[in-house]
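Missing here: one protein chain of the complex. Every other protein chain is in place.
Letters A, B and C mark the chains in the order given here, with residues in each chain numbered from 1 onward.
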Amino acid sequence: MRVIVQYYAMLREQVGRNEELRETTAETVGGLYEELARVYRLTMPAGRVRAAINDEFVRWDTPLRDGDRVIFIPPVAGG
Amino acid sequence: MRVIVQYYAMLREQVGRNEELRETTAETVGGLYEELARVYRLTMPAGRVRAAINDEFVRWDTPLRDGDRVIFIPPVAGG
Amino acid sequence: MFELSATPLDVSALRASLMPRAEAGALVTFEGWVRNESEGRSVTALTYEAAEELCRSEAEKIFGEARAKYRICEVRVAHRVGTLQVGEVAVWVGVTAPHRDAAFGACRYVMDELKRRLPIWKKEHYTGEPSRWVGV
Partner (left out) sequence: MFELSATPLDVSALRASLMPRAEAGALVTFEGWVRNESEGRSVTALTYEAAEELCRSEAEKIFGEARAKYRICEVRVAHRVGTLQVGEVAVWVGVTAPHRDAAFGACRYVMDELKRRLPIWKKEHYTGEPSRWVGV
């Protein structure tokens, strides 16, 4: 399955890009984060990251589908 | 004793002027309001009026002194 | 700082007067506008009248209370007097603070106390009905 992953802020800096088209065997959004954390040595624990699929916030156990656009959201600090 | 009395809003309209120099025998600010209410047929009950002497809010039983400047304050509605 | 103004309030200038302090991280402003309706009556205009010196001294007390309750930088209030048309700004309150909690709390406190305590009176003018002093 292929998904688009978008990176922001600290994750963008650690991954070294804004976005990638990724071939994955992860079945859930949480599984995808584990995979990315391993590959890119991400320092942010999964428990502090939220996820969105196609611009909707989703739970960590949400199944991935081919073509999904996934955003991982480290702790926010607007305003 | 002579005091200056300043009138605002509804009281100003009922008295027909902004200010007067008044000779009074009233001993307290409350006594002065009673006198004015009688003379000018003021419709506002004393219980709904506050008073200030020389730009300080005072209690109704505050003694009057010669030369005091008294303001009677009907219910306010700023803002 | 408290002021009464017989001419329209310059909201941009009021805001700008609170800008320079670097430790301020939050500005909360309140504006009261003249509405076209009051308790079911159709309002055409308002007249405000104020006991000026007494307003000033009472406003300073309220500012002191706000400073004692909340950690704020600046507080400024401007209130109109005279006759205002629908849509005009009747009162402006601005509070700056290092953090938003204090700015919100103090702006609300100052506005509530001003409304309750300042010797300012409002006469509403209606269509087809005599004018009336509000709260009387």
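Definition applied: contacts are C-beta pairs under 8 Å (C-beta built on N, C-alpha and C of every residue); 3 or more make two chains touch, one makes a residue touch a chain.
Being a predicted model, the structure only gives us computed values, none of them experimental.
Enquirer: I'd like to know which visible chains would be in contact with the absent chain if the whole complex were considered.
Expert: A, C
Enquirer: Which of these, C:Val11, C:Ala45 or C:Val136, touches the one chain of the complex that we don't see?
Expert: The single option touching the absent chain is C:Val11.
Enquirer: Going by the touch rule given at the top, which residues of subunit C touch the chain that is not shown?
Expert: Per the touch rule, subunit C residues meeting the hidden chain are 11-12, 15, 19, 22-37, 86-87, 98, 100, 103-104, 107-108, 111.
Enquirer: I need the residue numbers on subunit A that touch the omitted chain, in ascending order.
Expert: Counting over the whole complex, subunit A touches the hidden chain at residues 6, 8-10, 12, 44, 52, 55-57, 71, 73-79.
Everything below uses one rule, namely that only the chains that are shown with their structure count from here on.
Enquirer: Would you kindly tell me how far, in whole Å, the mean C-alpha position of subunit B lies from that of subunit A?
Expert: So the centre of subunit A lies 72 Å away from the centre of subunit B.
Enquirer: Determine the centre-to-centre distance between subunit A and subunit C, using the mean Cα coordinates as centres, and give it in whole Å.
Expert: About 48 Å, centre to centre.
Enquirer: What residues in subunit B touch two or more of the other chains?
Expert: In subunit B, no residue touches two or more other chains.
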